[in-house]
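One protein chain is absent from this view; the other protein chains keep their places.
As written, the chains take the letters A, B, C and D, and residue 1 is the first residue of each chain.
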Amino acid sequence: MSLDKSIVLAIEDLTVSFDGFKAVDSLNLYVERNELRVIIGPNGAGKTTVLDLICGKTRSTTGSIRFKDIELTRLPEYRIVQAGVGRKFQTPSIYENLSVYENLELSYPAGRGVMGCLTFKRTETIRERIREIASMIFLDDQMETMAGLLSHGQKQWLEIGMLLIQDPELLMLDEPVAGMSVSEREKTAELLNRISAGRSVIVIEHDMEFVKRIAHKVTVLHQGKLLAEGNMESVQHNPKVVEVYLGH
Amino acid sequence: MKSFYENWLGGRDGAVGMLVLAVVIMVAFPLMFDIFRLNLIGKYLTYAFAAVGLVMVWGYGGVLSLGQGVFFGLGGYCIAMFLKLEASDLVSTQHQTTPGIPDFMDWNQLTALPAFWQPFHSLTFAIIAALVLPALFAWVIGVAMFKRRVSGVYFSIITQAVAAILTILVVGQQGYTGGINGITDLKTLHGWNINTTSAKYVLYYVNAVLLLLAIMVCRFVLTSKLGRLLLALRDKEDRVRFSGYDVASFKIFIFCLGAVISAIGGAMFTLQVGFMSPSFVGIVPSIEMVIFAAIGGRTSLIGAVYGTLLVNAGKTAFSESFPQLWLLLMGGLFIGVVMLFPNGVAGLYDGWFKPLVARWKSRRPVMVRVADPLAKSE
Amino acid sequence: GGPPTAKVDATGLAVTDTDVTVGILHSSTGTMAISETGAQEAEKLAISQINAMGGVLGRKIKIVQEDGASDWPTFAEKAKKLLEENHVAAIFGCWTSASRKAVLPVLERDNGLLYYPTFYEGLEQSKNVVYTGQEATQQVFAGLDWVAKTKHAKTFYLIGSDYIWPRTTMKLAREYITRVLHGTVVGEEYAALGSTDFGSTINKIRLKHPDVIYAAVVGGSNVSWFKQLKAAGITGKSQTLLTLSVTEDEAKGIGGENLVGFYSAMKYFESLNTPENQKFVKDFHAMWGPTAPIGDVTQAAYEGPWLWKMAVEKAGSFDTDKVVKAEESGTISFDAPEGMIYLEPNHHLKTRLRIGEWRPDGQADIVYTSPYIMPNPFPKGY
Amino acid sequence: MSDAIFSVSGLNSGYGQSQVLHSLEFSVANREIVAVMGRNGMGKTTLFKTLMGILPGMGGSVRVGEQELVGMETPQRVRSGIAYVPQGRMIFSNMTVLENIQTGLPASAQGIVPEELYALFPVLFDMRGRKGGNLSGGQQQQLAIARALATNPKVLLLDEPTEGIQPSIIKELARTLREIVKLRDLAIVVSEQVLSFTLDAADRFFVIDKGRFVYENVRANVDAQVISGYLSI
Partner (left out) sequence: MGGYSLSDLWSIVVMQGFSGLSLFSVLLLMALGLAIIFGQMGVINMAHGEFMTIGAYMIYFCSRIVAKYMPGFMPYYFVFAIVVAFVVAFAVGYFVEFLLIRHLYKRPLDTLLATWGLSLIMQQVFRSLFGAREVSPQLPDWLMGAWKATDTIDIPLNGLFVMALSILVTSGVFLFLYRSSWGLKVRATTQNRVMAGAVGINTRLVDRLTFALGCGIAGVAGAAFTTIGSTGPTSGSLYIVDTFLVVAFGGAGSLLGTIFSAFSIAQVQSLLTFFLTNAMGKVTTLLAVIVILMLRPEGLRPNKVRK
């Protein structure tokens, strides 16, 4: 079967079970190019696990994940990344003891081998790119700050920046605005809308206001299975979704 | 030039440190001590290689190797094999049943030189082997462990087991290795008597220069992007992995680098002390090497040298003055350092000397991040 | 006072008109301290007795003590320090072969003197060393003769710790058993140093029913070995066991009750019933306490300072070369606690071998004393 | 307030050299829910850690009833009646859900988890045998709240409790907190950055900015616009 050109990620019949408990249960999910997809669903629905499966952190029991014709289920993590999949973790995962600049630099996709690292030079192109990304994530005046000293929201942005600099074709964000202040949420929404141009983005989020602002299409998971899929409007009024997730 | 200064010496702080160290070991010590003491210091400085290697592997690579003695020993044995063959010429071994082979082989009824000893007739081979063998061995262990993501204490325990295995093998195969006695009675290097005073001075200086070079190489690695990557690895290994790096290959590299540096120390040990024995391969010396690095400050290359010197000088001084009670003093030293100077000798410098200088220069205090008490300490 | 220093010492040794400095180099710490303590005590006893008698060439002996810390490189370092910094006239010390091998090049280079007290594997003779313990042939052959004869032993099981002394010794023993005694070696086994589990070994031994267990296990393993033997029901009542590595020192650690009926082959036992020995035992206990055990090595260590004194006085000088010449003259003998001993030109002693049968109180009954045995450190054909 | 069960005065705190909280002053009545609102990095977590004695603090007074807590170690404070749900969950990940809850239970409970806790968070009952670390983010948050409630506290401190929790449970949680203070003698302090939850739950509002309270009001008088203003600068 050849992939539809516009489909970047095709998850088919994906299942993973932990000691008999099926966290993801024969899931099918397709993400298109340039699409910003939001996945919602109750706590424990399997959202994070799906991302874990895509980026190779967890290995599937059965099923396939294809990213542009590449089968990801058996690739080592760093190859998946090199293929163009970037992933942000639920809690900010940055190098607290390095500066913002260094955080971004380490994520720049050059010199990824041992020798490459030893001979790596900060060229003007690289510097330029780092500055560009930094201003995109609102951190251009914090370049030399130790990442550990940033506020929670800034850390989240920095991690997004670290992914952006790799220019991935698929970007996955797990609860990017959890713990952010209201204004930061707004800025983040704006940021996501901006970066979804030219790539596909998967976002997991519980903040419905935020979802509304960014989602092209929403997928609802429940107990590892697909519960509903569609635009925000239809999903929000889906009685099943209200029942298990949104509440009355 | 600038990049040499920045990358190999580590900027101003590093260059000053290097300079002080160089003056201390290359000028001050030779002026202060007679050749006997200087030779002792030379011996300590060979351990410093292992400590520097551990700073890289443990301090920066974040994996605690409890088998660093294995590499020190491998390096030392390779050179010792060459020297032993040279010392076992037909004339000096004429009373043996089989003249021309090392004495311990004769005692063990070997009648011919084992094949794996043959190439060690060549000094070039011995030197290459002293560097390549440990690296290769480290690479094998590294690939086996890091590719499988063995880490933390499991890695430590495995390296310890490797040290135990090697000791048992070396001790058990005494016909081939000299057993527990080791390879003793080494005399000349290409006809050059290594036991004369002048030879000792030469070896001391060669050793000192090599040590400084080793530190510079490590500096270079640490100031390169790889150094920052190592820092990142210790911080968030998963993030590094998901930034597209093959984490294992970096750990393997650093482990091999540490191994080679330790091996140079072992080789220099053999030359300066005139023998090599399995008591460097085993678990206890490996732990002692960790202690040198820890006393030095774990993440300080130069600190490792001072740490090694401090511990060994303490050991020698205490045991000469109090042959019956010196263990108490050594134990006290270790505990004292841990309790009072959590970051070792380097911490003493960073935490006390530097702020003093900074205050003296009345710089603004920099904002530091206090470790979050709720975060798990691991 | 004796002759002036300029006459007795031409080599810059630490000799003055009133005293002479020697070194004692044993392990005070680490795993070997257990064994080396006795030797150290005996050397100090001998030196204090010699000093009480007026010293050597009219000079009182002063001691510099160093700790080898059970670590061979440390032994080499400390020997070097004693010779190059303290300029000692002689060193009494070392216990393991490995420490001696480490010290040997230092001695030869700096032309020092070492008095080495332990029974050992032989295959060595240095002009700078006097070996006051037995070399392997002295300890092995007569003992094997004795078991073969009195116990009509035909089958032997050899077990030792895994290092050079047991391995070399067992090699001699195997040759002797098969070639001279026409017996068979039914098993040969080496336990890693420090191993504490002998379950499998003991089961293997059972399977073979040997007439004699011939043992050379050392250190902490030794205690485990005998305790586990006893617990497995293998005791002196039912099994002949001849060991080369149990002296009164070890017996104290093993516990006499675990050794009863087993035999040791040594040149000396504390229970030796001669006036010289009784005086020695009395003096030793007066100095180091009534419960301090005196083993073979302890006694051999005691001989060191005395032999040195005799050699120095014969040479009329502390000068190493002259002392060595005196030692090699073949005329030095000493009425030691073990009986008369003769220093042979090959730097080893001509002595007797004794077989002791262990009693519950940690002492041995001497059941056999051999004639004098010439030291033969390089036996041909083994 | 006279019937204050929890009162804080002159509280200063910070990290190392830098002071974060500046003489905070507030009290909470029994059966009252107080919300501390504030943007990122304004000192909410610092406040809670100081109250718990996890950060040493730089002076001031913290009282539960008549008892002064300053100077006490953290566990003593807990025994004096405060309980804490930290930001970022901090559950014991190698222990089962049940065991996690049990760590909070007083000795008198003999390890039996009160029904009401499970009623509140049914998922915890279903997963009581699973390792805490294997739970999803939201499930862990629920567990952390349950663990704190299990200590049967007089004062409950919740640091951004809604982070990562699904909307229906957030609504449920607000209802439940109100329920709990109705049933039990309990005062609740909850920190949040978003208004919707606290508007449902809290009786009184504080806004913290750079370590100082800049706004205080009771619900009846609260102007959501004003608070939102503070929260979205």
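Everything below uses one rule, namely that contacts are C-beta pairs under 8 Å (C-beta built on N, C-alpha and C of every residue); 3 or more make two chains touch, one makes a residue touch a chain.
Fair warning: this is a prediction, and the values are worked out from it, not measured in the lab.
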Considering the complete complex, identify which of D:Ser13, D:Thr151, D:Thr176 or D:Thr198 is in touch with the unshown chain. D:Thr151
In the whole complex, not just what's shown, which of B:Gly53, B:Gly172 or B:Gly303 touches the removed chain? B:Gly172
Residue of D:Gln19, D:Ser61 or D:Gln102 in touch with the missing chain, whole complex considered: D:Gln102
Return the single residue from B:Arg12, B:His95 or B:Arg149 that touches the missing chain. B:Arg149
For the full complex, which residue in C:Gln65, C:Ser99, C:Thr168 or C:Asn258 touches the chain that was left out? C:Asn258
Which residue of C:Glu43, C:Glu84, C:Glu135 or C:Asp162 touches the chain not shown here: C:Asp162
Using the touch rule from the top, list residues of subunit D that touch the missing partner. 52, 54, 73-75, 78-79, 83-84, 86, 90, 92-95, 99, 102-104, 107, 111, 131-134, 147-148, 151
If the hidden chain were put back, which residues of subunit C would touch it? 28-31, 33-34, 37-38, 162, 189-192, 194-197, 199-204, 206-207, 220, 222-224, 227-228, 230-233, 249-250, 252-258, 293
In the full complex, which bits of subunit B touch the chain not displayed? Write them out. 64, 144-145, 148-151, 153-154, 156-158, 160-162, 164-165, 168-169, 171-172, 238, 283, 287, 290-291, 294-295, 298, 325, 327-328, 330-335, 337-339, 342, 371, 373-374, 376-378
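Methods note: only the chains that are shown with their structure count from here on.
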So how far apart, in whole Å, are subunit A and subunit D when each is placed at the average of its C-alpha atoms? 30
If you average the CA atoms of subunit C and of subunit D, how many Å lie between those two points? 75
Residues of subunit C that contact two or more other chains, please. none
Touching at least two other chains at once: which residues of subunit D meet that condition? 88
Partner subunit A, residues of subunit B touching it in the complex: 220-221, 224-226, 228-229, 231-232, 235-236, 238-247, 249-250, 253, 367, 369
Which of the residues in subunit B end up touching subunit C in this complex? 36, 39-40, 43, 95, 104, 107-109, 168, 171-172, 174, 179-182, 184-187, 195, 273-275, 277, 279-280, 316, 319-320, 323-324, 326-327
Can you list the residues on subunit C that touch subunit B in the complex? 28-29, 65-67, 69, 71-73, 76-77, 80-81, 84-85, 96-98, 101-102, 104-105, 109, 121, 123, 162-164, 167-168, 171, 190, 192-193, 378
